[in-house]
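Only one protein chain is missing from this complex, and each of the others stays in its spot.
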Amino acid sequence: MTVSVKFFASLREQMGCDGATVEIGEVATVADIWLQASGGKAMPPNILVSINQEYCGTNDPVSSGDEVAFFPPVTGG
Amino acid sequence: MTVSVKFFASLREQMGCDGATVEIGEVATVADIWLQASGGKAMPPNILVSINQEYCGTNDPVSSGDEVAFFPPVTGG
Amino acid sequence: MKIEVSDNPLNPWEELQRYEQAQIGALNSGKVGAVATFVGTMRDFNEGDGVTGMELEHYPGMTENHLQQLAEEATDKWGLLDALIIHRVGRLLPNDPIVLVAVWSSHRKESFEACRWLMEALKSKAPFWKKEILESGDSRWVEKNTAGY
Partner (left out) sequence: MKIEVSDNPLNPWEELQRYEQAQIGALNSGKVGAVATFVGTMRDFNEGDGVTGMELEHYPGMTENHLQQLAEEATDKWGLLDALIIHRVGRLLPNDPIVLVAVWSSHRKESFEACRWLMEALKSKAPFWKKEILESGDSRWVEKNTAGY
């Protein structure tokens, strides 16, 4: 399946890109998507993740066509 | 001594006047001023009192020239 | 710091705009991180009755001095950078703003706490009295403010 990946803020700078399209098998979690999109890097602690713009956990399952985002703790307001 | 007395809001309406000048002996408390200014009426419960525009108690002493005010619970804001 | 009791109509947002312009040196210093404001407006109902108007009375002199004391106390306690209180008196209609309290602070916690404390202190201590004009044509003095915490 195909999943769209986005990185924001400091994580975007660390990854050197603001997103990617990931091809992965039909059963995959957010953590699997991270591994493939990051080229096997360890997931930073405190990272926040979302599927289709809703917060989720790193073990949540991903479906084809989903938008998965990774970002650091938020600092608005 | 001479003391200036003021009434506000519902108390002003009950007394039928917004103030008075009271002549009283040299030693007097706020309660004494009330008795004379009200013509001997009982002081309503919950009444608030001030001397020279600062909150005070009904047993506080009054000096010549003071402005003594009596008013109901406040309801601003 | 500004304290005002006035029988002129109160537009809180224009007052805030104007005050920040007037205080631009102090409030444009890079130290302000938080502005908390509260506006109390006149409702058309109270205790189950329709209310068509209101007369607000105060104790000229004492009211302003008391508000000033409250603003100074809040400034000391929460380290505020500035504070503004404007309160209407006279004749009001439903939807009219009655009171504006605004505080400027470096941090949001202090601004929220100070603004709320100032409103509660104002309502429980500052000498103002409301008389409501009811739909029936009768009028009545409001007897007591409700607690706000």
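Think of it as A, B and C in the order they're written, each chain with its own count starting at 1.
Definition applied: a residue touches a chain if its C-beta (ideal position, glycine included) is under 8 Å from a C-beta of that chain, and two chains touch if they have at least 3 such contacts.
Everything numeric here is computed off the predicted structure, so don't read it as measured data.
All shown chains touched by the missing chain in the whole complex, by label: A, C. Interface note: of C:Gly61, C:Gly79 or C:Gly148, the residue touching the hidden chain in the full complex is C:Gly148. Residue-level contact of chain A with the missing chain is found at 6, 8-10, 48, 50, 53-55, 69, 71-77.
Across the interface with the omitted chain, chain C contributes residues 11-14, 16-17, 20, 28-45, 94-95, 106, 108-109, 111-112, 115-116, 119, 148-149.
Rule of thumb we're sticking to: only the chains that are shown with their structure count from here on.
Centroid distances from chain C, each centroid being the mean of CA atoms, peak for A.
One simple way to say how far apart two chains are is to compare their mean CA positions; for chain B and chain C this gives 27 Å. A straight line joining the Cα centres of chain A and chain C is 48 Å long.
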